[in-house]
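Only one protein chain is missing from this complex, and each of the others stays in its spot.
As written, the chains take the letters A and B, and residue 1 is the first residue of each chain.
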Amino acid sequence: MFHREAGVFKTSYAADMALYPLPIARWAVAAFAGLFIVIAPLSLGEYYLSILNLILIAVVGALGLNILVGYTGQISIGHGAFMSVGAYTAANLVTHLGAPFWITIPAGGLMAALIGAVVGIPSLRIKGIYLAIATLAAQLIIEWTINHVTWISGGVQASIQVPRPVLFGTQLKTQTQLYLFLMFFVVLAIVGTSNLVRSRIGRAFIAIRDQDIAAEIIGINIFRYKLWAFAISSFYAGVTGVLYTYYLGIANYEQFQITVSIDYLAMVIIGGLGSILGSIFGAIFVTLLPILTRWFLEDYGWLLFAQQDLQNAIPNLRLTLFGGLIIFFLVVEPEGLNRLWRNIRNYFRVWPFSY
Amino acid sequence: MRRIWGAVMGVAAGATAVLCLAGTATAQQKVVTVGGMCERTGPTQVNGVSICPAIQDYYDLINSKGGVEGYKIKYMEIDHEYKVPAAVEAYEREKGDGATSIMVYGTPQVQAMNQKLTEDKIPGTSPGFGIAASADGKRYPYLFPVAATYWSQGAAAVKFVKDKLGGDLKGKKIAYIFYDNPAGREPIPVIEDLQKIEGFELRTFAVPPPGVEMGAQMLDITQRYKPDFVIDHLFGGAPSVAIKEFKRNGFPLSKVLALVWASGEHDILGAGGWPVAEGYHTMSFAGVGDD
Partner (left out) sequence: MPDFEWQFTLVLLTNGIMIGLMYSLIAIGFVLIYKATDAINFAQGEFVMFAGFLAAGAAEMAGFPFWASALIAIAGMIVLGFGLERVVLRPMIGRPVIAVVMATIGLAAVLRGTATMAFGAGTRVIDMPVSDEPFHLGPVMLPPVELVGAGVSLVFLAAFTWFFLKSRTGIAMRAVADSQQVSMAMGINVRRYFALAWAMAGVVSALGGVVWGAMLSVDNQLALVGLKVFPVVILGGLDSVIGAVVGGLIVGVVENLAAGYLDPYVGGGTKDFAPYVLMILVLMIRPEGIFGRRRIERV
């Protein structure tokens, strides 16, 4: 009997428009926050924290892509390129100017947002699949530019080594410290996105996704809002790129190629287009998939493959599973893991009186 | 050829493991863990698929002969598909499992691992790629490039060409064809420096990834530039394509020298087999065979 809305009466507009209007939602969020921010870093080992760190960074990226693809309905295959823009901006700022992270992260995001807006300019004329192909071209062109323009890429090597961020004089080195560092940005991203989609801009995005011609008729300047969507989404991507740089220790465009863009697209689709929880689910799912496949095959793989084939099989199996799961989700549950979660939640809403 | 080469790398990694043994506390079962990374499904998978089993075979060989000073070596291999985040995760896993040294695979991975290795004080080996400057132990105390780095390969290549062309490179033309990414570019500064010293003419030709079509570059090299020698620094699927393209354009393979990663058996086979690649010069870490 988890009647969620029963007995909740709101007496002011502020209460009605709050981010989490129901008390049970507030408790749930607080519990999760406590679990992930306090308990997890203290109790999990370094290895598991490193996996969580990768997931955290992916969440930020997935949120950004979901804004563009899920809320505004524009397909973008260029997410990886925007990440590399952010990464290289930050890396250059660090190596040339020694800028601290609270400058480089916004700077990387802003630079990526700028490039994202430029890439969004064709959306004035083209839409749908043509826009997707244009973003694909942008991905490849940006990759090429970074590779060849040495003052961006730092010379022949085209990758820049970046020291760990320094917070109040201590360098953040251990996985635990990095976890809390990344968690800060993830919380910021989640809160920001939640507020964005409830705001005027967010509603304009949703209108564009649903019926863009009707939106234009009622007075939404769709070109301007599309550019905003590209810019905001690329801002998130840029920040993700910078976070990767700090976490991995280098900025290298080879890590942000088209496979990465496709990974993030998979995250938002599997997770659920147009929902924040969906982005989180998707990020967790896609990041964990190769790791879980590897664990599984290491322990039980001898049932299926001969020993020397096993090592070969692991990454190929993960690729096959990745593609297969995308297709499976598209066929079976097009609204992704988010819909599955909602189904579960709705079931418990009226349980046990489900009639 | 590949297997023996893999064995050389295995020896190198094993040597590092021995170095670590000196400072390691005795494990209960006399087992030393060495971590390794590999890549079987990414751009350089044609290499990884041969090397990685070879390394495992070599460790098995060592273990079957009693291990190193009585310690069995447990070799953990994790595939990271040439992605740095996966490499970091693999590193943490191997570190968590008590690895005493880690063999890193892939140039960007080496660069990323450099900081972590120094922080965690674990020696890392990067055979045949990675940061060439890590040969300087003072700046990179935890990174050991145990087989020829790109700088060494580049320099060795120029020396070979010099010998082949009669001991003097003044006025000769050398073409350097490379894979258009950081690893491919690494020998360029060395070769350019040598160019100033030796006085030969150099032009570089970039082949963009994935390196499966290079028709225009080949035309440019063979028809327009007509060098006296070509230094070939491609890897992955590209070298076999290059061999075919050279033949197709009528450029004699005896004027081509391939750096280590373009010198595998599969590259020759991929180009059509031994008779096709007659005269192709290759470079290898350890002297193996006489082809």
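Everything that follows uses one rule, which is that a contact is a pair of C-beta atoms (placed from the backbone, for glycine too) under 8 Å apart; a residue touches a chain by one contact, two chains touch by 3 or more.
All values reported here derive from a predicted model rather than from experimental measurement.
For the chain not shown, which residue from A:75, A:91 or A:220 touches it across the whole complex?
Considering all chains, including the one not shown, the answer is A:75.
Hey, which of A:32, A:102 or A:130 is the one touching the hidden chain?
Considering the complete complex, A:130 is the one touching the chain left out.
Have a look at A:44, A:187, A:262 or A:277 and name the one touching the chain we're not showing.
Checking each option in A:44, A:187, A:262 or A:277, the one touching the absent chain turns out to be A:262.
Touching the hidden chain in the complete assembly: which of A:37, A:99, A:277 or A:326 does that?
Among A:37, A:99, A:277 or A:326, only A:326 touches the chain that is not shown.
Could I get the residues of subunit A that touch the absent chain, sorted low to high?
Subunit A touches the chain not shown through residues 69, 75, 122, 125-126, 128-130, 132-134, 136-138, 140-141, 144, 147-148, 213-214, 258, 262, 265-266, 269, 273, 312-313, 316-327, 330-331, 334.
Here is the rule we use: only the chains that are shown with their structure count from here on.
What does subunit B use to touch subunit A in their complex?
38, 40-41, 49, 52-53, 56, 77-79, 81-86, 88-89, 92-93, 95-96, 108, 111-116, 119, 180-182, 185-186, 188-189, 208
Quick check on the complex: what are the subunit A residues that touch subunit B?
45-47, 50-51, 54, 57, 144, 147, 156-159, 161, 163-164, 173, 175, 244, 247-250, 252, 254-255, 290-291, 294, 308, 311-312, 314-316, 319
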